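What follows is a single structure, written as structure tokens, with notes after it.
With one protein chain removed, the remaining protein chains of the complex are shown where they sit.
We call the chains A and B, going by the order they appear; numbering starts again at 1 in every chain.
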Amino acid sequence: MTEQLRPDGSLRHLLTLETLNRGQIERLLDRSQTFVRPLGEPPPRSALLAGFTVANLFTEPSTRTRVSFELAAKRLGADVVNLEVQLSSRVKGESMLDTVYTLQALHVDALVIRDAEAGVPGLVADNVAPHVSVLSAGEAHLSHPTQGLLDALTIYQRKQRFAGLAVAIVGDIRHSRVARSAWQVLRALGVTDLRIVAPAALMPAADEFQGCTRTRSITKGLEGVDVIMMLRVQKERFGEAEVPDGEKYFAAWGLTPERLALARSNAIVMHPQPMNRGVEIASVVADGPQSVIRDQVRNGVAVRMAVLAEVLGTRAGAGARP
Amino acid sequence: MTEQLRPDGSLRHLLTLETLNRGQIERLLDRSQTFVRPLGEPPPRSALLAGFTVANLFTEPSTRTRVSFELAAKRLGADVVNLEVQLSSRVKGESMLDTVYTLQALHVDALVIRDAEAGVPGLVADNVAPHVSVLSAGEAHLSHPTQGLLDALTIYQRKQRFAGLAVAIVGDIRHSRVARSAWQVLRALGVTDLRIVAPAALMPAADEFQGCTRTRSITKGLEGVDVIMMLRVQKERFGEAEVPDGEKYFAAWGLTPERLALARSNAIVMHPQPMNRGVEIASVVADGPQSVIRDQVRNGVAVRMAVLAEVLGTRAGAGARP
Partner (left out) sequence: MTEQLRPDGSLRHLLTLETLNRGQIERLLDRSQTFVRPLGEPPPRSALLAGFTVANLFTEPSTRTRVSFELAAKRLGADVVNLEVQLSSRVKGESMLDTVYTLQALHVDALVIRDAEAGVPGLVADNVAPHVSVLSAGEAHLSHPTQGLLDALTIYQRKQRFAGLAVAIVGDIRHSRVARSAWQVLRALGVTDLRIVAPAALMPAADEFQGCTRTRSITKGLEGVDVIMMLRVQKERFGEAEVPDGEKYFAAWGLTPERLALARSNAIVMHPQPMNRGVEIASVVADGPQSVIRDQVRNGVAVRMAVLAEVLGTRAGAGARP
């Protein structure tokens, strides 16, 4: 596994939250919080990364995540270039590395990589020059570390703690990088009552999500929880064994006001977006008073500013850039 | 209908020219004129919108209009992000709003929206937070307000008046947002001889374009006019009843030098682009001395700077941004 830290312990890459310890995560969350502003106030800006170049290299479309990273980099003063590349599968690893070597030779300092295939961000991180940082913007079903951080930050803003919280992750856990990163970060931060709530076909393998409770009953899953994390259902899953289609999915697994009432009265509702309203979540819940879905987005750009500042800021702080 | 003004009377959104009064339109034109520079001179630049973020959210491709808005925003110092989104029709309104909420949570200050469906810019404006402005960059066949303003500005630069002018709009009026915005702005500015010139199949409904003269004779339509506004013919219209195809359309409706000679000798020729040369307009006319088509483009970026400065500038003037 790719080492994410520099020899001095500072963060060089962010590919997964799995190997970060509690202190490292808390440091990132603390720094993220300094970049949070209320809606309607100007976002924070600095020239910390003036003279640096960040490339968004996306091989699967994700406009929202790309824009979030793009604005994070620009608000720190960096130049940003966007690349959407389609790589033929036969030579994908090679082509990806050649593209990366090209960007590196163009003096790109950080590569933000989104890829549907497992291992690509790590492959890139293993091959870039020592001064280049790699940030995963989503890797297959495995990892979405900035999403995990923004989820943790959103929870902390509302609950001011992790210990003792009951958190339910509901829906297509099996295929979800969001769920895996959430599990990693919340476990590290001390959440002990973490519940995986899914139909059998969408449950992860038995050796995954250690320490979580599993249930196929949404009623049991939501009972008394402080946090509900709903996941997007991919339409292509419908038709798989035990995954009912749209309306039936909603009837069986959708977060309705009635189901929300099973949770604690001050429970918060999260969703990584994009939402299938009326499938995994009722609109009245998504837009209701317990929803923190828009806070998640706002926190996302703050987290990405913090991560960019962490991985590049040491060099910036050393006065390398004019 | 969405209110475009703030309680203090300042412009918050620009979705349509229909509800703006003459004074409001003149104010926008005056401000636009301050951003006009001759070809070859540097464009005006300022830091008025430094720290602001403008998002171009286009669901139908329009590279030219997007670039015009992008440069307008950048030359005022704003950050710009471009999003081209394809939304499935079933959930289009919902998905559009979720995208908009995301952009808003990313501290986007102004949303420039281009959409083929009626009502989308208004829907967005009705749902954004109070500090966010929405600018239509073209809405279905209904409205293209910055185009209307740039058309009016172009006419004023050459004629120094609106009263007493005879203006002919020629071609596919029925499906044209450009024609509708032109009609709204020119009516408000006092043009009384406004002529709708089109084959029957491309005429608008009887209750539209009130106060205009209608004619199916291009000869009568162009006789003695000061301004000719040609419209783009969509190829998909050919084959509809009474719409002849390319060459025949040109023979029946194309602006040739002979037809141009029916207008006043100092008449100007306009076209919103992209042009079908040899279909609705002869190249010799498009590139001739009476053509102001390139002035329209130049004025377009000036108008978009003025509109952005109007809708965001009050907040900028208040010193909100560092």
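By definition in this document, contacts are C-beta pairs under 8 Å (C-beta built on N, C-alpha and C of every residue); 3 or more make two chains touch, one makes a residue touch a chain.
As the structure is a computational prediction, the values presented were derived from the model and not from experiment.
**Student:** Which of A:Glu3, A:Glu60 or A:Asp98 sits in contact with the chain that's absent?
**Tutor:** Of the candidates A:Glu3, A:Glu60 or A:Asp98, A:Asp98 is in touch with the missing chain.
**Student:** I'm checking contacts with the chain that's been left out. Which of B:Leu14, B:Ala168, B:Ile196 or B:Val301 qualifies?
**Tutor:** Missing-chain contact among the listed residues: B:Val301.
**Student:** Just to verify: which one of A:Arg22, A:His107, A:Arg161 or A:Lys235 makes contact with the chain not shown?
**Tutor:** Touching the chain that is not displayed is residue A:His107.
**Student:** Against the chain that's been left off, what residues of chain B make contact? List them.
**Tutor:** Spelled out for chain B, the touching residues are 37, 39-40, 42-43, 45, 63-64, 67-68, 70-71, 74-75, 273-277, 283, 294-295, 297-298, 300-301.
**Student:** If the missing chain were put back, which residues of chain A would it touch?
**Tutor:** Interface with the chain not displayed, on the chain A side: 51-53, 55, 79, 81, 83-85, 91, 94-95, 98-99, 101-107, 129-131, 320-322.
What we mean here is this: only the chains that are shown with their structure count from here on.
**Student:** Compute the distance, rounded to whole Å, between the mean C-alpha positions of chain A and chain B.
**Tutor:** 40
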